[in-house]
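The structure follows.
Missing here: one protein chain of the complex. Every other protein chain is in place.
The first chain written gets the first letter, and so on, giving A and B; residue counts start at 1 in each chain.
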Amino acid sequence: MTKTNSGNFFEDFAVGQELHHATPRTVTEGDVSLYTALYGPRFALQSSDAFAYSLGLPQAPLDDLLVFHVVFGKTVPDVSLNAQANLGYAEGRFVEPVYPGDTLSTVSRVIGVRENSSGKTGVVYVQSVGRNQRDELVVDYKRWVMVNKRDPESPAPERAVPKLATALPLAEIEVPGALDFRDFSTELSGSPHLWEDYAVGERIDHVDAMTIEDAEHQLATRLYQNTAKVHFNQRLAARTRFGRRIVYGGHIISLARALSFNGLANAVKIAAINGGLHSNPSFAGDTISAWSEIVDKAEIAGRNDVGALRVRTIALKDGESGEFPLKDEEGKYDRSVVLDMDYTVLMPRRG
Amino acid sequence: MTKTNSGNFFEDFAVGQELHHATPRTVTEGDVSLYTALYGPRFALQSSDAFAYSLGLPQAPLDDLLVFHVVFGKTVPDVSLNAQANLGYAEGRFVEPVYPGDTLSTVSRVIGVRENSSGKTGVVYVQSVGRNQRDELVVDYKRWVMVNKRDPESPAPERAVPKLATALPLAEIEVPGALDFRDFSTELSGSPHLWEDYAVGERIDHVDAMTIEDAEHQLATRLYQNTAKVHFNQRLAARTRFGRRIVYGGHIISLARALSFNGLANAVKIAAINGGLHSNPSFAGDTISAWSEIVDKAEIAGRNDVGALRVRTIALKDGESGEFPLKDEEGKYDRSVVLDMDYTVLMPRRG
Partner (left out) sequence: MTKTNSGNFFEDFAVGQELHHATPRTVTEGDVSLYTALYGPRFALQSSDAFAYSLGLPQAPLDDLLVFHVVFGKTVPDVSLNAQANLGYAEGRFVEPVYPGDTLSTVSRVIGVRENSSGKTGVVYVQSVGRNQRDELVVDYKRWVMVNKRDPESPAPERAVPKLATALPLAEIEVPGALDFRDFSTELSGSPHLWEDYAVGERIDHVDAMTIEDAEHQLATRLYQNTAKVHFNQRLAARTRFGRRIVYGGHIISLARALSFNGLANAVKIAAINGGLHSNPSFAGDTISAWSEIVDKAEIAGRNDVGALRVRTIALKDGESGEFPLKDEEGKYDRSVVLDMDYTVLMPRRG
């Protein structure tokens, strides 16, 4: 009997099934430094212990997306080793802040299966929950992936497609307990623009851009212990229609978020990922830029120091972020668009 | 007088000579994160403080090979700066676990010298011993390298070739004191296969593969403070028969070990390196895969929670690990083979 994990195929999934993923991971200051080196984020809360302390936290928390990638990475060997594509994310929310020294584990539950008409693949919907060593919820999200069938002849399971919310209602956004933004320094944070200054419908060109190298996305993806073959094996990739290793989609999300600092410097923390879609693959050599639109905004119950902004950030490869490309008249994504992400951030208010 | 270290040449070595290597190194969580980013290891014991604690350790120890590379790196300026090739390793054993915050130092002793028939080079055998800040032994190994002579005319030293054991006898394998595998969770470790499930002679295709980038192996080799010129200087490399920078052999060992997780996930710790050979050089662009054979297995005296497995792992570049290539009929290594390593691992038992 083989001792090698060949991953689950479409017919191995059933609604209600629970997957306890392997390799708990203690995250550290080393991971934070690598994350900084990989994307160059400059959000003050995650960059400075002193700044975090001034806002009521014991020290700088990890970047929310670093937490997301570590929690996500664990699901790959069980969920997406035989995936053809990561189709989307929904209903993501960040709860307890994560600090260096915390140990993260992930459990997923299958919440939907739907065979494709070809009979060769199916879509699997999972809810993945990341917890720390005290069993506190740190991140919770849903994603759906297209997974190969082991045998195209095997019967289709009963179709079950979950209802997914478009967005976490802004009224349900919570601020992690201790955070208090009354002493927030816009001098240290790098921008005078606060929650009051953003208008629904406003578009922001994030101006900057970064070119991806293979060594960079490989380092990142391994840091998250994400083992999906397509990111690492050029020998295999050379035989695909792309001819190159595909960049882990989360790498693009993190690049876009870091680039968004220039225009959204005070979006100190991600509260929710409402939806996300990788509309095109990215490769080494691609230059990633980004623009954002303010989709919605709301006060947070009982708080006048901080508000919620719902943001849509579009990442481009080799595109002009100042032209805000998105979709054509038929609703097809512009070929430069690689990521369409809808998320909610916390931003300090003038009070 | 020049203040630059030009390294030792063959005629500078004499049996019994002791080399106290420079630059003690405090290893940290930062090194652990980089090691994860460079190779993507997923062994639970080294990945999670909580998991390590459940097995009796105070926190997650460093990967044994990270310790090996740091200890090895220190020997390069004194032993192998003028080496043509790193010929082999033997009698390696890991003793005290190493934790973030420990400071490692290395002392080597020359245990053999043998001039080659050409008179231009000789083989030097050294035993290198790595210790922590409490002077506890962490790793001890022998290696032999082909070193240039400063002057081909200088007389040959008396030939002295040490007897090297084929393998650390399995009966001598010890488990670091505190480790207790009775609560070992195969759910968290990622595989149900334990010591009882492996049969001598069994072959495992590790399936996955990773393509090496120059930035990756350079980052790794510098992290280990290994200064051997051949890894860093493309200007020099362009004039060699390879035309490219050679990847540090230890980088391949770590890649192979990380790949071996898929099939040997419960090989939680390396106890011994019985032998190792870099049969071909590797370069950026090479895609590394691996397969293993179980060479031997044994109980460990007084323990029914853990056993020893002697494993031979073969790393390939641009080869088919599923075809288990090794040597041709004349005993010559297949051209795809870059590493042939014989080592002993600890693996939990059902008890």
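The rule we apply is simple: a residue touches a chain if its C-beta (ideal position, glycine included) is under 8 Å from a C-beta of that chain, and two chains touch if they have at least 3 such contacts.
The model shown is predicted, which means the values in this text are computed figures rather than measured ones.
Q: Among B:129, B:215, B:277 or B:326, choose the residue that contacts the chain missing from this document, as touch is defined above.
A: B:215
Q: Out of B:58, B:101 or B:192, point to the residue that touches the absent chain in the complete complex.
A: For the chain that is not drawn, the touching residue is B:101.
Q: Please identify, in ascending order, the residues of subunit A that touch the omitted chain?
A: 28-34, 36-40, 42-44, 47-51, 59-60, 187-191, 193, 197-198, 204-211, 213-216, 219, 262-265, 285, 287, 318
Q: Could you pull out which residues of subunit B are in touch with the chain that's been left out?
A: Residue positions of subunit B that touch the missing chain: 2-6, 20, 22-26, 28-31, 33-34, 77, 100-101, 103, 105, 133, 213-216, 218-223, 225, 227, 229, 232-236, 245.
Definition applied: only the chains that are shown with their structure count from here on.
Q: Between subunit A and subunit B, what distance separates the C-alpha centroids? Give it in angstrom.
A: Centre separation, subunit A to subunit B: 36 Å.
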